[in-house]
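For reference, the structure is listed below as structure tokens.
Every protein chain of the complex appears in place save one, which is left out.
Here the chain labels run A and B in written order, and each chain numbers its own residues starting at 1.
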Amino acid sequence: MGVKMKRIVIALLLVLTAVVGLAGCKKSNTPTIYVYNWGEYIDPEVIKMFEKETGIKVKYDDFVQNEDMYPVIQTGSAKYDVVCPSDYMIQKMIKEDLLQEINYDNVPNISNIDPTYLKSAEEFDPGNKYSVPYCWGTVGILYNKSMIKADIDSWGALFDKDFMKANGYDGKVLMIDSVRDALGIALVYLGYSLNSTNPAELEEAKNLLKDQFPMVDAYVVDQVRDKMIGGENPIGVIYSGEAIYTQRENPDLEYVVPKEGSNIWIDGWVIPKNAPNKEYAEKWIDFMCRPDIALKNFEYITYSTPNSAAREMIEDVDIKNSTIAFPDSSILERCKTFHYLGEEVETLYLNKWNEVKSN
Amino acid sequence: MKSRKWLSFPYIIWMAIFIIIPLLMVIYYGITTKSGTFTFDNLALIADPINRTALWLSIKLSVVSTLICLVLAYPLALILNNMKLKNNSFIVLIFILPMWMNFLLRTIAWQNILENTGVLNTILKFLHLPTLELINTPSAIVFGMVYNFLPFMILPIYNVLIKISDDTINAARDLGANYFQTFLKIILPLSFPGIISGITMVFVPSLTTFVISTILGGSKVVLIGNVIEQQFKMINNWHTGSGLSLVLMVFILISMAILAKYDKEAEGKSVW
Partner (left out) sequence: MVKKLGQKLYIALILLFLYAPIFILIVLSFNNSKSRSKWGGFTFKWYVELFKNDSIMNALYTTLIIAFLSALIATIIGTAASVGMNSMRKVPRTILMGISNIPMLNADIVTGISLMVLFLAFNYTLGFSSVLMSHITFNIPYVILSVMPKLKQLNKSTYEAALDLGASPSYAFYKVVLPEIFPGVLSGFLLSFTMSLDDFVITHFTRGNSIDTLSTKIYAEVRKGIKPEMYALSTLLFTSVLILLIIVNRRNDRMKHHEKNRSVK
């Protein structure tokens, strides 16, 4: 056995471990904030502006739905300074003691947020202790007027085979691929609360969705955008923020919040308990509440902003007064927020939903 | 040659840490409950209607895809072999080259082709042929599987075929065998190792994919891979997820064992 060669191999192995080790704890001294947000939910320009103004580097990750984000924060497999979940998820995280209170002395721009939304936010975050609203919107039906001749005003359009047949389609519905939203729609259509915890009502909702399965072309969340723009499908469920973008691309598309009522949701910034740097997180939240920043974000992602100062600054009159972005009180009155229903009911929801999809 | 066994020690340590221990951990989680007591419940979950349907559908689709790949690849390998190209690395390149475009993107491109208003239907309409509803159905997933894994069937078969010497074939012909006899008695049996490794390389990834079904199935087609992925990434229940993975591994092992019975060349076979 060549001693020289042995030495070379050992040296190589040392280099290897050094490389792996260095790569592992490659921590630089530049201050960094870790942000966890929905995909495509911010103007990239805004991130650059934040970095330039504060000198804090932004590490930005995104998630697809609340349920993807939750285990990451809960297990701490990655640590974030600031996260943007929805209402019921914020409620759940408060209950499970995963969040820390925001010090509003560091968030003076909170004054730009319309008090109406702060009040709605109290439904899931009493006293607004843990969250600052970022975007909000409704869930509704998006349909293509050139493909469906009737005026749609009810969730029934998604479930009624005869209605779709009459328009020449036997199954082109885009249903939303999200537990709470899908079951919520079914519950509301059946006349129940979208926060129902009654197993019999949930069973009924599940059966309705199961009957709908053959009519569904795909269960999607964000892909609904591309498919509706391309005229691939005549009807689908969509968040109001996406509706504005799709209408811009394809003027035949129409958005309605059905008469039975719907979900109104608020996504807010929160600071997890295990956040490495709370000070940066508050800086970030304050920055997001600045009118010019909120406006920039609104124009990029087209989701409604709770920032009244930013809304005043919108130049496009059509958008400023758009009933999609800023629905009037008659629409808002029939919309409810989701509540966190406890672990047991949550599992029940998930099981029902899995049953629907594994037809 | 003097003993150089020690050179493989880093490898042995590495594989022990990153292959053996993790597998043992999956087995451990698969047969325990959250409180750490022994149970078969996680394995039994495969009998749950949702999981059973998913597993059954995965098996069905992967068998179909593997067969289609074989049917498409074998004649192709034969033709390429008959062309007697001097430069056969070029052939390999042509079929490997698509892999340099990210496979997720290539699969997404199939959405554009298969959609109701997609490229394929536009062509069919132009030719006044009936259009096909493929996207978000099991057929679309089979398309995706065949597309992604076809090269893994072509290359091993081609590699075996080019090694069959002309002398063997000429000898058979001289002894009076016609083309089909030569094929059945000489070429096919000799190319068996290639077919076997091709089947393994197509069947296993098809059986366990969750990506292709996510992209081309519109969440309407739930495969066993999707169920397992959900257990780990969303529900965060390692025990159930590990239990289902174990069942899946058993299926893979069974299919390997069946294939290995037919495979005579055990060691040193080339994958490419």
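Everything that follows uses one rule, which is that a residue touches a chain if its C-beta (ideal position, glycine included) is under 8 Å from a C-beta of that chain, and two chains touch if they have at least 3 such contacts.
If you're wondering where the values come from, they're calculated on a predicted model, not measured in any experiment.
When the full complex is taken into account, the listed residue touching the unshown chain is A:E40, out of A:E40, A:E96 or A:D114. Across B:L161, B:V204 or B:V222, the single residue that touches the chain missing here is B:V204. Among the residues B:M15, B:A47 or B:L124, only B:M15 touches the chain that is left out of the figure. If you put the hidden chain back, the residue from A:K92, A:K227 or A:K278 that touches it is A:K227.
Where subunit B meets the missing chain, the touching residues are 1-12, 14-15, 17-23, 25-26, 29, 72, 75-76, 79-80, 82, 87, 89-90, 93-113, 115, 117, 119, 147, 150-151, 200, 204-205, 207-211, 214-215, 225, 228-229, 232-233, 238, 241-242, 245, 248-249, 252, 256, 267-268, 270-272. Residues of subunit A that touch the chain left out of the display are 1-2, 4-5, 8-9, 12, 16, 19-21, 23-26, 34, 36, 39-40, 44, 48, 59-62, 64, 72, 75, 77-78, 220-223, 225-227, 229-232, 249-250.
The rule is short, and it goes like this: only the chains that are shown with their structure count from here on.
With centres defined as mean CA coordinates, subunit B is found 36 Å away from subunit A. For subunit A in complex with subunit B, the touching residues are 1, 6, 9, 13, 67-68, 71, 74-75, 172, 177, 213, 216-220, 227, 230-232, 350, 354-355, 357-358. Partner subunit A is touched in their complex by these residues of subunit B: 2-4, 6-7, 10, 49-50, 53-54, 115-117, 135-136, 217-220, 222, 233-236.
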